[in-house]
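Heads up, one of the protein chains got dropped from this complex, but the rest are sitting where they should.
Each chain carries a letter (A, B and C) given by its place in the written order, and its residues are counted from 1.
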Amino acid sequence: MQADYKRVTKLLKTARGQLGGILRMVEEDKYCVDISHQILACDAVLRRANREILQAHLESCVQGAFHSGSKEETDAKIQELVELIGKLSK
Amino acid sequence: MQADYKRVTKLLKTARGQLGGILRMVEEDKYCVDISHQILACDAVLRRANREILQAHLESCVQGAFHSGSKEETDAKIQELVELIGKLSK
Amino acid sequence: MQADYKRVTKLLKTARGQLGGILRMVEEDKYCVDISHQILACDAVLRRANREILQAHLESCVQGAFHSGSKEETDAKIQELVELIGKLSK
Partner (left out) sequence: MQADYKRVTKLLKTARGQLGGILRMVEEDKYCVDISHQILACDAVLRRANREILQAHLESCVQGAFHSGSKEETDAKIQELVELIGKLSK
């Protein structure tokens, strides 16, 4: 996941910064609707980080396992994807 | 996808039945909130059908390609999953 | 919901048409990934119909209750929204 490491880290740090801002908004009793929009924005950044991680995972770990891995290893990768897609498509 | 064909078909027929009911509710000018709950219920059935299809896809098509397919074929499967996960994790 | 009735009906009929197409794809044993993309497209139409219904609901029923309704009526509207938002933000 080398290539995407920096981008994912940057997204996660952005989300952490947003979350700090959201906590301050709650402490300072800011308007709920504004807080809600900020949470949705932070949520979108997290989801983008997740998307990048999963896409990098497919293109490196999964693809690697399929080209060189044993049947057990590829089957395990498939089961992990089954579980992840189960969560993502809820 | 043989094994799951019946279950997916059943889920999709359930969703189609729900959608017919929803259309009648709109025509009969039923209460919007009740219509909304029915749409969310139909949506949940569709998502479950999608989950079943993707899980069957992983366990048959993708797994099959990895055990017997060419590099081009497995790379194509990976790219399809990258695209799908991009949509699912939005 | 008069103004939006036609648009919602049209969206729901579009979704029903898509669902019929998806059922045929499953019967004809089309490629799972193509079926999945169609389900996601149908899902997006359903969600748009739901969005339109809820927005019309807010601008007619809820707004109406607030301008002319009793405290019981407005409280009931609020509770319905609390429940709906609970489902939508899952």
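Keep in mind that, in the parts below, contacts are C-beta pairs under 8 Å (C-beta built on N, C-alpha and C of every residue); 3 or more make two chains touch, one makes a residue touch a chain.
The shown structure was predicted, so the numbers you read here are calculated from the model rather than taken from an experiment.
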{"item": "Contacts of the hidden chain among displayed chains", "value": "A, C"}
{"item": "Positions on chain A where the hidden chain makes contact", "value": "1, 5, 8-9, 12-13, 15-16, 19-20, 22-23, 26-27, 29, 31-33, 35-37, 39-40, 42-43, 46-47, 49-50, 53-54, 56-57, 61, 80, 84, 87-88"}
{"item": "Positions on chain C contacted by the hidden chain, ascending", "value": "47, 50-51, 54-55, 58-59, 62-63, 66-67, 71, 74-75, 78, 81-82, 84-86, 88-90"}
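Assume only the chains that are shown with their structure count from here on.
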{"item": "Inter-centroid spacing, chain C versus chain A (mean Cα positions, whole Å)", "value": "28"}
{"item": "Per-residue overlap in chain C, given as positions that touch at least 2 other chains", "value": "none"}
